[in-house]
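The complex appears here minus one protein chain, its other protein chains still in place.
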Amino acid sequence: MKKIINQVSEIVPEMVQGIVQASNGLLRQLPDTQVVIRNDEQFQTKIQVGLVSGGGSGHEPLHAGFVGEGMLTAAVCGEIFTSPTPDQILAAIKEADQGQGVLLIVKNYSGDVMNFDMAKEMAQADNIKVESIIVDDDISIPDSQQGRRGVAGTVLVEKILGAAARQGCTLEQLQQLGQQVIDNTKTLGIALQAATVPAVGHPGFELANDEIEYGVGIHNERGYSTEKLQSAQKLAQELLTKILAEFDANKNDEFAVLVNGMGATPLMEQYIFLNNVLEELQKQGIKVTFTKVGNLVTSIDMSGLSLTLVKLDNGWQDYLTQNVTTLGW
Amino acid sequence: MKKIINQVSEIVPEMVQGIVQASNGLLRQLPDTQVVIRNDEQFQTKIQVGLVSGGGSGHEPLHAGFVGEGMLTAAVCGEIFTSPTPDQILAAIKEADQGQGVLLIVKNYSGDVMNFDMAKEMAQADNIKVESIIVDDDISIPDSQQGRRGVAGTVLVEKILGAAARQGCTLEQLQQLGQQVIDNTKTLGIALQAATVPAVGHPGFELANDEIEYGVGIHNERGYSTEKLQSAQKLAQELLTKILAEFDANKNDEFAVLVNGMGATPLMEQYIFLNNVLEELQKQGIKVTFTKVGNLVTSIDMSGLSLTLVKLDNGWQDYLTQNVTTLGW
Amino acid sequence: MELTTELATKWFELYVQSIQEHKDQLNELDTAIGDGDHGTNMLRGVEQVQTVLQQQATANLSDLLKQVAFALISKVGGASGPLYGTALLDMSKYVQEHDSQLSNLIASGAAGIKRRGQSQVGDKTMLDVWQPVADDLANNQFNSSNLDQHLQATADLEAKKGRASYLGERSVGHLDPGAKSSELLFDCLLQVLNK
Partner (left out) sequence: MELTTELATKWFELYVQSIQEHKDQLNELDTAIGDGDHGTNMLRGVEQVQTVLQQQATANLSDLLKQVAFALISKVGGASGPLYGTALLDMSKYVQEHDSQLSNLIASGAAGIKRRGQSQVGDKTMLDVWQPVADDLANNQFNSSNLDQHLQATADLEAKKGRASYLGERSVGHLDPGAKSSELLFDCLLQVLNK
């Protein structure tokens, strides 16, 4: 394992300190926690519903990189690939609440769901209005009891809700909007190389030099099949076919497209892939009104990318386009 | 070689199309060129000195990702690691000129310097006011006839000049300011793994599993020594010592710090490294008033990072902090 | 059978030791069908439990259970933290509102796991040890051999909850790590009761 780190056990606290210091005063860390929260002037002066997200670390810039004016109020950073604990989440909720309540944005993993649920109950016992939504955009596994995983689409949910919250939506409106966005957000990912979890020290699974894995999660979970590497164009067609099958879209629908790098795949490849995706969508007569490319929801140093489509409703494109002040968007 | 691409010869044109489409209308491509230029409303309405940069591709988001309101006016994308040609640079200059003249920001490689010089002469022959500055921030090679290379510090030069140009500085003022910034910008980089140039198909040089290369360039040039991998803290001390030796700083000086990822190194490691850098600077009583972290000036899929320090003059910190509308900043 | 503060204290002291001894085994079980951290997670938790036990000498049973619950909730994280935490929290509430009958207590803990994890018996989780142990206690059949049988039975199940469920059928043939850490917990209880 070749990484620029110190002690494995200190990765998360040192990283969180780095994030806060990289923000030039826009973020601060709650004492004795790995919670990162807005510290900009508007946060002091403009009251809105708080948006709190979080989860295991290793997906940077998600979530701490999306804390800031127009997006999240706070993010809770767990150990690498491990849900944070309810006391930390509760601390974030308390600081994020400006009297208008707090919405929790949770990726669908049992650990995350349960820890956020407990924190919600604890906060409600403290008379704070808290609701939560569960992001489950990954279409690679069939819908089961456990439900689908929350992956790259999470960042678009955070962006849309961030803009809506800034605009003054209530907690109930945000919860409803969030659920609508989730219902219309679908993601599928591929890996060229698995990530190396620092505590493990080697890639989570092995792929031959000409192989890719279809349908990976963001915690080194293998996907549904291992195939020969294809051209960007073929990959785009393959992923699009699977994703579009999840929507019942008609000709007037408008879509947002997110190409998300997994950590070690350069922008060069992501832009080429986007170009093929848009080419194919145009061929099929599907209208795209928002695009985004970059390493937004990563899996440590995994090579690969994911494709997300959102079927847009009224005003969402505007929410996606509005400027924000964060490290990562 | 495992890359998400189509034909090797089509990488740059397909990537440029992707970049433009990812901009949601903020950028456009000049017909029959690989020139990316501002397309936002302000560009039509607010007159200023044009800022044009460019060079070989493979350093994304540099330079096209820094075109936009408050930063570059246009970027010229050459073949991978190959300077663009003067006719393309000339096309960019002509479109970027709003009657106030154009400043060229050139990284110090003989190909880039000569092609930009020729374009400058051609533009001057067309009665366009054009000046240029040469960025040479890399301290890894001793100052020779050829001069030092231009590396990650380039993005800070572009940021400062972008803000100054927006604020209304003249061509002469920008040229002078640019030179001052360059004189106060020093960078040193390390690699954990070399990049794979698509036309070559394998990493540019080999490093053992516990080795790093000190002093690499951004085109797979080897550095000045190959050493055992150390902790982030030791690395930070090592790079800082070399960089600080290039400044004659006194206690009242203020610095900007840039930690730049080379392409395949996750943000996690970059933030940890920043944390160590700032810790060490604080120990030495050196004041930092601006920090930035991310994959800004990459070397395709190289693993590694570089550290840049800028000794700040009046107003530069403000220029660095101001918001811009670009894909990459 | 009644659980007393004294018994409970001894029980958790033993459990701290047991997790320290079995950490690697729990990680190994979790490597096979999860993400390999169940031992590490539980160890973080019981180290905090140890601190609590040292400070809580005079607490009543309900408070003791609550403090242990909070220790686990605030240090374990992942899936097992909130599950063990909820079980113990619900046991603490039960003591306060009803009685301290062991069979009733473990049954309330199992119900807490069910509620928190949205899981059922047969989903191949820790519940597949907690629920039968609660039943055994009610029927005076709580013993070492039955306990081991409940654990072993998880091997044949296909996981429906937690990370192992992503593996579908490939989860069959492996013990569930959370069931193992629960078996360790009840093994400690047996030792305390039999002293």
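Quick notes
Chains here go by letter, A, B and C, matching the order in which they are written, and residues are numbered from 1 within each.
Simple rule for what comes next: contacts are C-beta pairs under 8 Å (C-beta built on N, C-alpha and C of every residue); 3 or more make two chains touch, one makes a residue touch a chain.
Treat the numbers as computed from the prediction; the structure is a model and nothing was measured.
In the full assembly, the chain not pictured is in contact with B, by the touch criterion defined above. Screening B:Glu95, B:Asp136 or B:Glu221 for touch with the missing chain picks out B:Glu221.
Within the whole complex, the absent chain has one touching residue among B:Ser83, B:Gln100 or B:Thr154, and that is B:Ser83. Residue in contact with the omitted chain (choice from B:Thr45, B:Asn127 or B:Ser144): B:Ser144. For the chain missing from the display, the contacting residue among B:Asn6, B:Gln29 or B:Asn115 is B:Asn115, taking the whole complex into account. Within subunit B, the residues in touch with the undisplayed chain are 78-79, 81-88, 109-111, 114-115, 117-118, 141, 144-146, 199-200, 217, 219-221.
Here is the rule we use: only the chains that are shown with their structure count from here on.
Of all chains, the one whose Cα centroid sits at the greatest distance from that of subunit C is B. Of all the chains shown, the one with its CA centroid nearest the global CA centroid is A. Between subunit A and subunit B the centroid-to-centroid distance comes to 28 Å (mean Cα coordinates, whole Å).
Counting partners per residue, subunit A has no residue that reaches two or more other chains.
Residue numbers of subunit C whose C-beta contacts span two or more other chains: none are found.
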